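First, the structure itself, so that you have it in front of you.
Then we have subunit A:
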Amino acid sequence: MILNPASMKPIYVQISEWLEAEILNGHLPGDERVYSQYQLAEMFNVNPATAAKGLNLLADEEIVYKQRGLGMYVAPEAQDRILAKRKERFVNGLLREVVSEAGRLGIGKEELISLIREIAREGSGERTREEERGKEKGTE
Partner candidate 1 sequence: MFSAETDLWAVAAKQYLYKLKSHSGFALGFVATQIIALFSGGIGGFSSSGSNVMVTVTRYTSAVPFIYTSIWIFVLALTLTGRSDEKKDFSLVANRTSNHLANIGVLLSAWLYGGVGTTLLMGLQRWYLYFSSEQGEVIANGFYLTGRSLALALAAILLYLLLLTAASYLIGVLIRISYLFTVLLPAVLFAWARLNGNALQRIGTFFLREPSLSLFALKVLTAALVLFGFSVLISSRLEVNG
Partner candidate 2 sequence: MIVVEAKKLGKNYGRVKGGVQAIRGLSFIMEENKIIGLIGRNGAGKTTLLKMIAGYLRPTGGMLRVFEREPFNDLTVSAKTLFVDDSMTFPLSFTLADILREAARFFPGFDAKLAEALAEYFSLNLKKSHHHLSKGTKSTFNAIIGIASHCPLTLFDEPTSGMDSSVRKDFYRALLKDYIQHPRTIILSSHLLSEVEELLEDILLIHAGAECLHLPVADLKEYAIGLRGPARNVGELAQGREILHREEFGQGNIYLVVKKNFSPERLEEARTRGVETVPIATDDLCNYLTGSKGGIDDVFRRN
Partner candidate 3 sequence: MVSLILLVLIIFLVLLSAKAAIFRVKLTSWKTGAVLAGVYLVILLLSVLFLPLLPSGKLAEPAVHSAQLTSSPDPKVLFRLAAEESPGLGTKAYPAGIYQNSGQEFTLEGATLHLKIPNNGNYIVLVEKSDKLAGKIKAATFVSTYESAGIDFTARIAPPFISLQNNTLTVEPGLPQRFTFKVAENSPFGSQFKGGKTGRAMEELGYSNFSSTMGWQAICLVVPKDLKIDKGNSFVIVQ
């Protein structure tokens, strides 16, 4: 597994995002054991402490839960929580950004909506879009 070291996101955030993706695409169903910090460390070639921090991030958000002495397990409602979190982030972050940028460019509200419709119609192959956000968009 390859991380993007040049990314401005800390490595542990990248790891937690990867785990989220694994949960979302069903590779890690509810109550399934998550990779240990050491497995993650080996997979991503990072310090186990960094991997642990990524796991803890998910634990804080209750996407995974700790089973004492056994490790981390995927919370049954993990998918929903991730989706909710991302939706919130999308709306509050990206969408607001789009709206304010459109305002700066003088794109009217109606025009913006029709533009979005058009783009959505263009195809369901959105995932191939070049931007990092493309992935997030696709999952929506």
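The candidates came about this way: all candidates are chains of the complex that A comes from, given by their letters.
As a convention for this text, contacts are C-beta pairs under 8 Å (C-beta built on N, C-alpha and C of every residue); 3 or more make two chains touch, one makes a residue touch a chain; residues count from 1.
Keep in mind it's a predicted model, so treat the numbers as computed, not measured.
Within this complex, subunit A is touched by candidate 2 out of 1, 2 or 3. Contacts from subunit A toward candidate 2 in the complex involve residues 3, 5-6, 8-12, 38, 41-42, 44-50, 53.
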